[in-house]
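Missing here: one protein chain of the complex. Every other protein chain is in place.
First chain written, first letter: the chains are A and B, and each begins at residue 1.
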Amino acid sequence: MKKFIYEMELVSAEVIKKDSFDIFLLAGGSDYRAYEILRIMKSEDVSINKILLFAFQERIQGIDTSDAYYNYLKIGFSNILPIHCSIKEPNSCLDGLISLESEILTAKKIALDISCFTKPFFFYLIKLFKERFKIHRITVFYTEPQSYLFPRGIFSSYRSSTGPLTILEIPGFTGYEARGDKRVLVILLGFDGDLSKEINEDISPSETLVVNGFPSYAPKFKDISLIANEKLTSDKDVQIIFSKANNPFDVFNLLESIKNKKHNDRPFINIAPLGTKPMALGVCLFALYYPEVRVVYPLPETYEKITTDNCWNSWRYLIPLNELR
Amino acid sequence: MKSILQDFPSILEMKKLIMHTSATIWKHEITEKEIDRWLDNFTGEVLSLDEEKILALWLLSNFVYYNEDEVIHLCRVLMRDFIHKMLIDTNVQRDEIDNNLSRIISKTRFLALGEPSESGGYILYYFRQVNDLHISYFIFPHKIDPDSIDNIVYIDDVTLTAGPGGQAHRKLKKIKSKYPNKKIILLTLIANEDSIAELKRIGVEVITTITLDERNKCFCVNSCIFHAYQNHIETCNKFALHYGNKIDSKWPLGYEHGEYTFGFFYNTPDNTLPIFWGTNDGWSPIFKRYDKNYERKSLVMHERFL
Partner (left out) sequence: MNDSYRNPFSGINAGTLDDQAILDYWCSPFAYRLFSEIKETDIYEDPNNIVLLGGRSTGKTMFLRYWSFPVQLKLANQNKDSKSRKIIDYFKEKKGLGFYIRIDGPILRSFNGSGIDSAKWNSIFTHYFELIVGRNYIEAIKKFYESDELNMVEVENHFIPEVKTILNAPQIVSLDELLKEFDSRIKEVDLFRGNVPFFKTDFIPSKGGFASQSLSFGIPKIAKKTISEFKESINFILLIDEYENYLEPQQRVINTLLRFSKNEIRFRIGMRLEGFRTFNMISEDDFIKEGREYRKAVFEDVLIKSKEYHNFLKEVSKKRLESVKIFKEKGKSDITEFLSKSEDLEKEALELVAKNPEKHFSHFKKSLKDSDIDAIKFKENPLLELLNILWVLRGIPANEVKAAMEDYLKGNTTGEKVKKYHMDYVDKYKLSLMFLLCSIYRKHKKYYSFNTFSFLSSGIVGNFIELCRRAFQYAEFENKDLLIKEWKIPKEQQTKAALDFSEAELQQINRIESYGGFIHKFINNIGNIFRDFHKDDKIRYPETNQFSTDIDNLTDQKFTDAMRAAIKWSVVQKKPTIQQPSPGKHLKDIYTINRIYSPSFQISYRTRGGYSVKLTASDIVKLMTEENVSSKNYLKQISDESENPNTSLNLFDYI
């Protein structure tokens, strides 16, 4: 087995001022942490040639220029190019990116801030960069929230979305299933209890493994995900395993160990990355490395506009795409 | 400003939350009977009975309990973080990882911080098991051989006291001065920022799985617990202080003003609010603490037949 020493750092002035990027991608959003990394980069005079801001029509609809969404205009970068697309269809950005193909292909340093992207979207982007643009490595940034918003403090009332849910395969991560094989579903728990239930019913696996993000961003978070999904987690037959909430490489290792343990059964592995975005990043890398694995995700009718409060730690991950098949 | 009764979830809602917590994390260790027994401690001396019940339940529903599976996982995480750090510090190239791993571990010895029978030793046992480490890598302090080892690694569960008053500081400072050219590392499950900084200052590197900051102090302005109820921090502080004083008048909010709300399956640290673990004067704890006996050296056995 080829081994790697992963690179992951807490973002600080010292760390970030060494950086410079040809292209920086981020998602527009009203959450405070949408532009935290940009703010830090501006304050440390980090050089960025071009900033691609993914402007989701669903987030822009119905807001005016005083909305926090437009705070990126106040940061001071003048080279921001909006890429108009839809949250629900990741490949809606394809044409916009293809028009920049020559710049992307010649870029040496590309960064992606996943803080305000939806998971299906950044999965798509990373695979696009790897498969289509043949990018070798990207720097991924992520900013933790200081807190999540729980109505009246009741953890189980957290909802990331409203309206109906449709369980989809993340585009490009369909995996392949030999029909005779057992199905295993690995659910990385989030705070929204509705999601795991829907996915478990839709996929109907013969075995469900539940991964809890632990250690979590804040100590109590490791309980909240278990409580919110209590129907699943209180079942003594469901195995709960753990992986660090802020380390995608830990998640990769865990998933690989699951796959290896079940090697003889040759199961069709389905993964639902409902947990933190760094954990989802780990899933993305794993699924790129093992394309037979399927990644499923619940697409809601409407995402809640703001689900978190303020910012806390920011992280920087160096993702070696060329090491992945 | 809304009252406590209007603002916080109802007693029923919180009990339901705690029921789910007990089923999923606390392994059914806490039942409603125990909760009611604990709530009987609060007799309306600061606020009305109902208000005190609500605040107590609110604190309880925010208590973080680490069960055995979680502690075992943290031990695993500690080892991996240790290895990661060592590989980076020694600037290992990718194709040399396996060889270097062997070299690193052969030059490392693990010890429990503190006396035998303290929690460090307990954690050391899990640490060895879950990481499948050879027993020869675990030694007592008097067996440190400076000629054959480079890395002296201590293991503990909680490091929350910064400064010379803390056990970690005292012991590790001595070790560092005895072995100035060796890497002295503390692997601890939980530490706070102040302790980490203070130990770094004396030349000890700290690797921890959970770093506590101001958000984890119950009554701090950035407290996670009162994020949605900032208006009630002061009242709750008063409440916890009043009853905490009955249990431990020196540290009514936990050792060194901890204000923490966590515990382990094997014990509750005294940095945690005493209202959770106290037993003085008939106080019924909800998460019992097994205190260390520093005073009585004589042995008292109550059985008739020995």
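List of remarks:
In this section, a residue touches a chain if its C-beta (ideal position, glycine included) is under 8 Å from a C-beta of that chain, and two chains touch if they have at least 3 such contacts.
Worth saying up front: this structure is predicted, and the values here are computed from it rather than measured.
Taking the full assembly into account, the omitted chain touches A, B. Screening A:E7, A:D22, A:E103 or A:D194 for touch with the missing chain picks out A:D194. Of A:I5, A:L168 or A:I241, it is A:L168 that touches the chain left out of the display. When the whole complex is considered, the residue among B:A23, B:L57, B:I123 or B:L273 that touches the unshown chain is B:A23.
Here one chain is not drawn; of B:T31, B:S48, B:T90 or B:T279, the residue touching it is B:T31. Mapped onto chain A, contacts with the missing chain fall at residues 89-91, 94, 124, 127-128, 131-132, 162-169, 171-180, 194, 198, 200-208, 231, 234-238, 291, 294, 296, 301. Although one chain is not displayed, its contacts with chain B can still be listed: residues 16, 19, 22-23, 28, 31-33.
Throughout what follows, only the chains that are shown with their structure count from here on.
If each chain is reduced to the centroid of its CA atoms, chain A and chain B end up 31 Å from each other. Residues 8-9, 13, 17, 20-21, 23-25, 58, 62, 64-65, 69-70, 73-74, 77, 80, 84, 87-88, 92, 94, 97-98, 209-210, 212, 215-216, 222, 224-225, 227-229, 262 of chain B touch chain A in their complex. Those residues of chain A that touch chain B in the shared complex are 2-6, 146-147, 150, 152-156, 214-215, 218-220, 222-223, 226-227, 230, 233-234, 240, 242, 244, 250, 309.
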